[in-house]
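Every protein chain of the complex appears in place save one, which is left out.
So, chain A:
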Amino acid sequence: MSASPAYSEEKGGSSSLGEPEYGHDPASGGIFSSDYKRHDDLKEMLDSNKDSLKLEAMKRIVAMIARGKNASDLFPAVVKNVACKNIEVKKLVYVYLVRYAEEQQDLALLSISTFQRGLKDPNQLIRASALRVLSSIRVPIIVPIMMLAIKEAASDMSPYVRKTAAHAIPKLYSLDSDQKDQLIEVIEKLLADKTTLVAGSVVMAFEEVCPERIDLIHKNYRKLCNLLIDVEEWGQVVIINMLTRYARTQFLSPNQNESLLEENPEKAFYGSDEEDSKDDKLDAASLVKRKPYVMDPDHRLLLRNTKPLLQSRNAAVVMAVAQLYFHLAPKAEVGVIAKALVRLLRSHSEVQWVVLQNVATMSIKRRGMFEPYLKSFYIRSTDPTQIKILKLEVLTNLANETNISTILREFQTYIRSMDKDFVAATIQAIGRCATNIGKVRDTCLNGLVQLLSNRDELVVAESVVVIKKLLQMQPSQHSEIIKHMAKLTDNIQVPMARASILWLIGEYCEHVPKIAPDVLRKMSKSFTGEEDIVKLQVINLAAKLYLTNSKQSKLLTQYVLNLAKYDQNYDIRDRARFIRQLIVPTEKSGALNKYAKKLFLAQKPAPILESSFKDRDHFQLGSLSHLLNAKAVGYQELPDWPDEAPDPSVRNVEVPEWTKCTSREKRKEKVEKPFYSDSEGESGPTESADSDPESVSETESESGSSSSSSESGSDSGSRGEESGDQSEEEEEKKKKKKKKGKEGPRKACPESAGSDPSEEEEEQEQGKKGKKKKPQDEGKGASESSWEEGSVSESSSSKSDSGSEAEESQSEPESRRRTTVRGQPPSSKPAPKASRKETKEISLLDLDDFTPAPPQPASSPAIVSTSLVTDLEGLTLTNASLAPTMLSPVFSTVKTYELLHRMAGEGLSVEYYFNRQPFPPDPHMVAVQIQFSNNTESEVKNLRVSEPKLVSGMRIQEFQEIESLAPGDTASVIMGIDFCDSTQAANFQLCTHSRQFYVSIQPPVGELMAPVFMSENEFKKEQGKLTGMSEITEKLTLPDKCQSDHTIVQRVTAAANVSRVPCGADNEYRFAAKTVTSGSLILITLERKEGARAHLTVNSEKMVIGTMLVQDISQALAQ
């Protein structure tokens, strides 16, 4: 190509762009201004010996490329510099080569040898970039060279080069698809790579080259799941999308029981909101009838390991996880994604747009999921129209009987908007709400009729169209509306609206017998000027009138048909001819004529207004195809669940002897192991080995601080894979973490015998890490102790040498308590405490002599003020080691709640109550006493908790597994739940040897706190701090039977786990507690006024808890 067109093109474009890169270049001034020599100066600069000139020239050339100017004639001059020493020149030459090599293949070959040399360079960056450019230049002749280079790079020791090799695979494939088989081999090899750096890229290559070879994933499945969290974000997206597809082929549907229950899927669609609420019950019921569905542990692994990624800052990752959950998770668990998706709505408007499209699809299938976030979809006047319309779609999908009134009120605001497209969409939405929810149909219709008098024609037209659809459902009652609309034909000009009105009048002409002929008269006058769609409806109207009221309309009809006969549009001519034959009796048209009335005035089914997002979910959510509602190039169908699960053993990986225990069977065994038993450090070799990979994974995420080389990164990755299941129960993990310090070094010895040296080395390194962590923990423990109550014990147990002791002492009282509690009847009082606590109790009791039935005060280091400590000094309370954190009140009535009914549990019934004891393993947990009774004929074995589904932040300390429960026997255990100071239910499964039950524990707000002991002054001081918004007051009237001090105190303490605070005034009662999880104070004051009136005040910085507590207490008092 000659230089001149390139130049003129350049000049043309540059006028608007400015040419900064020429401006400061002295060489480009007057000297080389001639058109033909424009590029000569660049060539000259490129040929010079000076790197700076070369660089300058290359920069100018790249700037040309960037602006889309042709610089291909410089190719020979540029390619010479491919071996330039200056790295920036070299890079720019690469940029140039990649851009133009395709056009100048022969010349491009000159550069190949340089890249081949680069592939052998000791610097990994140079090796990688050589491979990158070599694979990017798209010259078919070098395919064999590329293949060789990729193969070699795939076994390079640098993971970065291996990553580049993975990137090169799709490039080569697009250049020459014949290489597929060889490339698959490379992919297979790279899939086995254990570094996070490679994982994303190779899965990308897999998706582009051989997405159908799902069998390649089997062996790597668990590794990918485990590595996922550490893969870079873009890789995560690709891997998650691929795994979604994989899981669809390999696992059974987790919702199969429900889908079998739903006989009519169509019905289930609208009724799903009720169904959702009954989910758990249905689950249990269906389980009785059918073979129980047990989720494949690998399926669970995927769900568990992707869940944290909902917290990613990258919207694409969040969306990928959301679609994974939508397509793969059991119905009950899908809800977790709603929150994350709603969060994305704050992002850039493009992100919002995509997310809303997906939410729209999801909200049709799973309406309940987004219902709590209804208000997040409210529309602001500043939203772009396309966002408004999508939000409207979601709001409409979410509408149901309970929230429809709020939604309609919101819609009323939208109708007045200045954005008319949006108003039209709102009217459509109202129409859809009206069809879906029968209750509000009349309200909506009236509202829409009012809109008919709107000044804006578009609004009126849209309303007419929607009203027409609504009227079709029950026309008889609405002849008034039809009359009203008939009048509108004079004014409305929008063709669709006119057509709708005419159709309505024609269809229901018997309801408006006087008006209809008149409308036809008017329309026939203006017939020639109408749009086609209106003309067709005029003909229809005429035909229908002719059939019902031929006396008045015969002539008119003939007139209209005659006009139509000569219309320009053949559709209209056809219609006129056809109708004339049909309705006007002649000799020839015998048969059909009789049926004309039936044909025209048949009952027509009302249209179903449904979302355009219905059934879009057959496309994988989050995909481009879903967005466009059309299959995009390269879209991989999301397969249906298989009926029979394929063999799960294909995912088993050969592992070295000592990690065997992490395979499936062993894992199960471990779950069954009593929880506390794994605290002993002196267990057998299997034990230590299986905890080992976990601590590795822990260090991987925890101790990024320790300078870890690439090797350690890759090794820890591989360990993750070998462990198979590194994400164990949180609790267990925490234990391990504490022990890590001491475990590391010890483990190195037994393993060195069987494992290869590199592992041993790593082992030691890990030991070092463990040690390194220790001082940190100590430091933290010391610093924390001052401000975080409860962390004292934790940090002390994390000191390596005292670790096991601390744990033993921790578990000791727990187990002791359990033994005492077991076997007691449910109504009995909470178990007596360990003796040393009892003595304490007594001393405190003496102090608190003025409360008749004392809810026992509690003290905790953080809250007991110094003044109190001095107060109590005489009682030797200052001995901190003796002070129990909390004391439990004694109650005559304990409220029991049902966890599992005898019927639902097939004879196993479970009840629970809040025993108001502190839960020693974790002071932030609420202790729940659970009472099992076996009403069956046979033994129930292996009673345990599994798969807690908790709201984020909530934690469960499971009870020790009950090995067996004889028929007729009862057993009772204690478990701890950290409710995070919310009344959200903790959901989990209760498993027996044969069955599992979904159960949930929902705490009354009063149980979320533990009593605190305070002096009067202290109380006043704290109360002073918690005023304003933290104070909630309510007036109430005390009933007659609730007048005495005793009853009042008893009722309050029954409603909430609080302790009484001494008070000088006798018409005032004070109680104090703190929330279990966060330890925020809750102060309750009940002030009696004259008569039966009283004022209840709750001070707490937790406003929600405060409000609920006020309700609960006033209810308890009013009874």
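We adopt the following convention: contacts are C-beta pairs under 8 Å (C-beta built on N, C-alpha and C of every residue); 3 or more make two chains touch, one makes a residue touch a chain; residues count from 1.
Quick note on the criterion: contacts and distances are computed from a predicted model.
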{"item": "Listed names \"SKP1-like protein\", \"Calcium and integrin-binding family member 2\", \"6-phosphofructo-2-kinase/fructose-2, 6-bisphosphatase 1 isoform X2\" or \"AP-3 complex subunit mu-2\", matching UniProt entry of the absent chain", "value": "\"AP-3 complex subunit mu-2\""}
{"item": "Candidate in contact with the missing chain, chosen from A:104, A:182, A:403 or A:417", "value": "A:417"}
{"item": "Among A:104, A:182, A:376 or A:964, residue touching the chain not depicted", "value": "A:376"}
{"item": "Which residue of A:636, A:936 or A:1015 touches the chain not shown here", "value": "A:636"}
{"item": "Listed residues A:232, A:939 or A:1031, member touching the removed chain", "value": "A:232"}
